[in-house]
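Next up is a structure, given as structure tokens.
All protein chains but one are shown at their positions in the complex.
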Amino acid sequence: MIERVVLTVALKVTDNETLSALEALRTKMGMADSIVGLAREVQWELDVEADSPESARCVIAEIVERTNVFLNPNKHRSTLASTAHGYDGLDDDEVAILVTDRDGAESAAAVAAASRIGVMGLRKASRRIRWRVRLAEAPSPGDPGLLPLLRRIGVSSDRGTGLFSNPHSQTALVAFPWGDEKPLDA
Amino acid sequence: MMESRVRIAVIRFPGVNCEDETKRAVESQGMDCDILMWNGPRERLAEYDGYILPGGFTYQDRVRAGAIAAKDRIVDCLFEEAQAGKPVIGICNGAQILIESGMVPGMTPGKVEMGLARNIMPDRDGYYTRWTHLRVESDASCVTWAMSSLDVTSIPTAHAEGRFVTIDEGLIDRLFENGQVVMTYSGAKGEAEPAFPYNPNGSTRGIAAVSNSSGNVVAMMPHPERAAWLSQVPESLSGHWGAERRGAAGSRRILAEPGPGGEVFTSLRTFIVERLRGRGGEA
Partner (left out) sequence: MDAVVPSFVSIVRVLGIGDGELLHTLVQAGLSFTPDEARRVAGLLGRDPTVVEANIFNTMWSEHCSYKSSRKVLGEHLPTEGAGVVLGPGEDAGIVRLATVNGKSYCIAIAHESHNHPSQVVPNEGAATGIGGIVRDVYCMGADVVGVLDPLRFGDPTGKNAERTREIVHGVVEGIWQYSNALGVPNLGGDVYFDSSFDENCLVNVVALGLVVEEEVIRSRIPLEATDSDYDVILVGKPTDPSGFGGATFASRVIDEERALDDKYAVQVPDPFLKRMLTVATRDVFKLARDSGAVIGFKDLGAGGIACATSELGAAAGLGVRIDLSKVIVAETNLKPEVIACSETQERYCFVVPKGLSPLVLRIYNEVFELPEICHGSGASVIGEVIQEARFILEHEGAVVCDASTEAITAGICYMRESRPRESVEREYVLPDGLDVRAVLLDVLGAVNVASREHIYRHYDCEVRGCTVVRPGEADAGVIAPIPSAGVGVAVACDGNPFYGAVDSYQAGAVAVAESVRNVAAVGAHPIALTDCLNFGNPEVPEVFHDFVEAVRGIGDAARGIGLKDSGEPIPVVSGNVSFYNQSSGGSAVLPSPIVCCVGRLVDVSRHLTTGFKRGGDSVYLLGRRGTKLGASAFLRTVAGDLKAPVPEVDFDDERRMMVAVTDIAESGLAASCHDVSDGGVAVALAEMVLLSPEDDPIGARISVRRLCGSAPGGSGHDLELMFSEAGGYLLEVAPGEEDRLLNILEDRGVWYSRIGTTEAGVGLWFTGTADGDFALTAEELARPWTDGATGAMR
């Protein structure tokens, strides 16, 4: 039986990548009025062949403990769950932009790393980046300007616009605090 | 009357690491070259005839290789200079910046029309270094101006994200038709669309370098500055340049004579002199 486990990983030391992205958005891309904060997590969706959700989690916990393929305890903290929505845990003034590479290059590496340490059962691993964007004004479902704004933040469509996803090599979703997810690519 | 010497600026973004050898390679082909800081005064930039974004890891490849540098103010200036026809060459990480800023392929200038995705290689991942054979697909660009279409050259690659991709339907065909695919990975004799390791990253149809429609802005993954002299070419390399290198073994010629990458910089100079300055003669 295939069980899904979601591993969420975040840095516990200074995240220079997030600071640079925030600086790029606010200063270089002129969005200081719209964006007030940023955080970054890596989410692994892991398909594990296991008898139960518990044993699936044990498999992943073992990989986490014995390899640095998903995280390095020196630098990261992590949580394990059976499911994860893009909107989980968002504050009212936040949205999440979820970016996934279009090809499976990374999941192959993760599965290979698991088998390298002799842990069987991990069938598929796909990775996405979850950017939590804190907006100056809390988003509302009826705002017609919201999606265009988020595209200008999230999708690199031209030189001055969009940072998190290159639509030719990546796909992007947006998740709202009211429990909705939408494709962000134009 | 003496033609004034061609002046090239190599742009130092935070984290680039090939600026010094790129400058030497430019100078070896009879041009002047300065390294300019990314945060320096904009006016200075206009004084130059052409620009090179060298290899390295701008902003530590944060978010995505080239993504943050593509938003730097200096890219606006480069965009304007390129619109005026001046050459801009992005090498490796520089290519990633040009792709991320929509300067290449620039069907609609400034629109992001391609991506440079992670290498796909059998049984390995991450960074990969190898000398590659390249077939010149177009001799109209500023990096192939002094070469001829279907020439085969050899230049090393070294990167983790060098796979040209696009979701725009028909774009790849149009790039080939327009002569905007400048170089493709090939076999030693120019055989098209080879497998790994000849195509080192799984790039679509073996694309290694792409230009804008005018040929003055080029994003190339191979590193010509690492092939600027014969001494840099491996002795065991296959093809024409390997034989050239072995033929010169033991002789000072290896230090004095240009390697395959030299032709890229010669192309840059002749492109500026012949096409931009409109003179047929040598500088």
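Odds and ends about this structure:
Each chain gets a letter, A and B, in the order it is written, and its residues are counted from 1.
Note that in this section a residue touches a chain if its C-beta (ideal position, glycine included) is under 8 Å from a C-beta of that chain, and two chains touch if they have at least 3 such contacts.
These numbers come from a predicted model, not from an experiment.
The hidden chain makes contact, of the residues B:162, B:194 or B:239, with B:239. Contact between chain A and the absent chain runs through residues 13-14, 16, 19-20, 23, 66-68, 72-75, 112-113, 116-118. Chain B residues in contact with the hidden partner, per the touch definition given at the top, are 12, 14-15, 17-18, 20-21, 24-25, 37, 39, 55-57, 59-60, 123-124, 126-130, 156, 158, 188, 223, 225-226, 228, 231-232, 234-239, 242-243, 246, 249-255.
Note that only the chains that are shown with their structure count from here on.
Taking the mean of the C-alpha atoms as each chain's centre, chain A and chain B sit 33 Å apart.
Contacts from chain B toward chain A in the complex involve residues 59-60, 62-64, 67-68, 70-73, 75-76, 79, 100-103, 110-120, 125, 163, 165-168. For chain A in complex with chain B, the residues that touch the partner chain are 16-17, 20-21, 24, 28-29, 101-103, 105-106, 108-109, 156-160, 162-164, 166-170.
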